[in-house]
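All protein chains but one are shown at their positions in the complex.
Should a chain be cited, it is by its letter among A and B, assigned in written order, with residues numbered from 1 in that chain.
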Amino acid sequence: MANKVADSISREEYFYGHKACAGCGGSLAVRAALKVLGKNAVSVLPAGCMSAVGFNFPQLCFSNNSIISTFAGTASMLTGIEAGLRAKGYKDFTAVGFAGDGGTADIGIQALSGAIDRNDNIIYICYDNEAYMNTGIQKSGLTPFGARTTTTPAGANVHGNIRPKKNMFEIVAAHGIPYAATASVGYIGDFIAKVQKASQIQGTKYIHVIAPCPTGWGVAVDETVEIAKEVVDSGLWYLAEYENGEYRLTHRPKEFTSAEAYLKRQGRFRHLTEDDIKVITDSRDEKWKFIEKNFIV
Amino acid sequence: MKKFLSGNEAFAEGIRLARPEVISAYPITPQTIVVERLSEMVENGSLKSEYVHVESEHSALSCAMGASATGARAFTATSSQGLLYMAECLYYAAGGRFPIVMMNADRSTALPWNIYGDQRDSLSQLDSGWIQSYAENAQEALDLALMSYRIAEDKRVSTPYMANLDGFVLTHTYEKVDIPTEEEADRFLPAYETDNRIDFDNPKNMAFSAGPDTNFIFKYKAHEGILAAKEVIKETENEFEAIFGRRYSGLIENYLTDDADYIIVTLGSIAGLCRKTADRLREQGIRAGVVRIRYMRPFPNEEIAEALSRVKAYAVLEKDISFGNEGTVFTNVNSAVKKENGKAEGYNFIGGLGGRNISASDIENIFKSIIKGTDRVNFIGIGDGNNG
Partner (left out) sequence: MKPYIREKKVFGFDDVPENTCFEAGYLVTVNSGWRSIRPVVHTEKCVGCEQCYLYCPDGVISIQNGKAVIDYDFCKGCGICVKICRPGAIETEAERK
């Protein structure tokens, strides 16, 4: 039996022997993307989970050229690498960055915006585990409403994080980026296809992939892929692309699965009341009204 | 070819001749002329370089590091607030052993806000692991732009290089400058060759973590690298003289120090006024001399101790202060003297902060004060009878 997705990517492993938690969604995202981009990928990773688990001299877990950037500097280091390789006459390479949600939406957003503004020929992949996981589960700009983190504890007064996720996909689209996409490690074939597509486009490309963290989300280590599917199936994360000025939905759930079930199976949301859950489903429904009106569905 | 250029323009000419493959540019007064001139050179084709308009100083140095990690020669420039904004990257580049050259226009740091020249910005980053030079005039600035890459990229050194020019006083003043030919420059400065780079045939993992077992060893080797620059600077200046005919004096420049009783030690363009003052005092029978420190890192301990070994007293004149203690240059010089059991009385004179003028009579008063004896740490124009 042939698996078209498996046959479309390298059989080689470029990210191996790392010390990520068992069941780490982020490592799945990085592994899959590098199998698409191959041995001439040059990866840049800022401070965060993936660099922390992959680059501890002498345990160096990337078999392609890879480098750690400063926390804020993923996109700017990518810019420099791409400019340097081009100046030296290299043509067959892909400069790709793998930054977490904190390294993208918070501290890294300035450099990312600059790179898009310059239309530097790079792929920027945000693996979103929805908090500063590497430092012990603190809230980031991409932590969803209601999530318990170590800096947004859920107690009698405040039920966890009170701010919604920053919409990075639409922020980069508003720059007029050549290509942006949302993805999930729960739909790995879709993510792989988007990385493949990005690798064929000139200019700056951004892919935002939901990558659950069992440790931080409070699920069992074997539930990563399931829950990464469920966040999409329940409509709380949409799979879409932005290209040539147009938003296009790439996956449309016929009917949403239960948002409450998705939330309640995670330790970080178990404290939510019915009212909290209604806030979440209402905002989901608002968002989907926007999608119906503005995206090609 | 001789041209009438400002310090900034001269430095830009030197960088053009050095052929950086990637330039990351972010403007800040009083460095802006450098990045402007370089963009003009790229536009008119006299400089072939990837010119990147970065969106902050942190990105400027981060981009330069990315370029250096591909084996490309990289350049950027900054000043003051920008230098501090990229401070994280200073340590990163030094630890990564990326031989980037960066021009820093020495300027005061906020607060209060001030765009004029003093040396607090670069001197506050002496510990970051960069080679630091301080130019006195535009010709030296151009020449250092060329020499900097030769020194930084030497395999014994492999350390980034910060070339400091006094803000406004040097960056914006004009003098006649000799611009070497491209042929001469290419003879002097070969292309950048390194193993510290991305390699598609032998892939690398770079800028990694190192735990307690090995981290200390990496840092020790970085320290050895910057110390190796002492020898490489001397060799480079010899080769520079052979090709361009201009002789430089190594880590420090001595003026009438052999028989001096009283010496001012200083950095940068104020040295000229100090030498004129020394000349005038010599006419009055006072054996005055001047030591101009050209390199603050690697620090010329032996050379300074030697130059000050015969004097009765010396004064370190500097445009910075390490709050809660004294001037940083004095701390370094005093230590150098004492390490060799020097007997001279050492004094610190802090002035010029925020671009405040230091006059010829201020400098004469420094000599007169150390002849008489004075406080260990002095502030020019405050509490010295010349308040305000």
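Rule of thumb we're sticking to: a residue touches a chain if its C-beta (ideal position, glycine included) is under 8 Å from a C-beta of that chain, and two chains touch if they have at least 3 such contacts.
Computed from a prediction, not measured in an experiment: that's the story for all the values here.
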Quiz item: Shown chains touched by the missing chain?
Solution: A, B
Quiz item: Out of B:Ser124, B:Thr173, B:Asn196 or B:Ser309, which touches the unshown chain?
Solution: B:Asn196
Practice problem: Give the residue, chosen from B:Gly14, B:Gly66, B:Gly96 or B:Gly117, that touches the chain omitted from the document. | Solution: B:Gly96
Quiz item: Which of A:Asn40, A:Gln59 or A:Gln138 touches the chain that is not shown?
Solution: A:Gln59
Practice problem: Could you tell me which of B:Thr109, B:Gln125, B:Thr171 or B:Asn205 touches the chain that is not displayed? | Solution: B:Asn205
Quiz item: Which residue from A:Ala22, A:Val158 or A:Ile296 sits in contact with the chain not drawn here?
Solution: A:Ala22
Exercise. Spell out the interface residues on chain A facing the chain that's missing from view.
Key: 1, 3, 5-6, 11-20, 22-25, 27-28, 31-32, 57-66, 185, 188-189, 220-226
Self-check item: Residues belonging to chain B that touch the chain removed from view
Solution: 95-97, 158, 195-197, 202-208, 210, 213-214, 217-218, 221, 225
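Criterion: only the chains that are shown with their structure count from here on.
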Quiz item: Between chain A and chain B, what is the gap in Å from one C-alpha centre to the other?
Solution: 43
Self-check item: Sites on chain A touched by chain B in the complex
Solution: 39-40, 42, 44, 51-52, 55-58, 60-70, 72-73, 75-88, 90, 93, 110-111, 113-114, 117-118
Quiz item: chain A touches which residues of chain B in the complex?
Solution: 21-22, 24, 49-50, 52-56, 58-60, 62-72, 74, 88-89, 92, 198-200, 203-211, 214
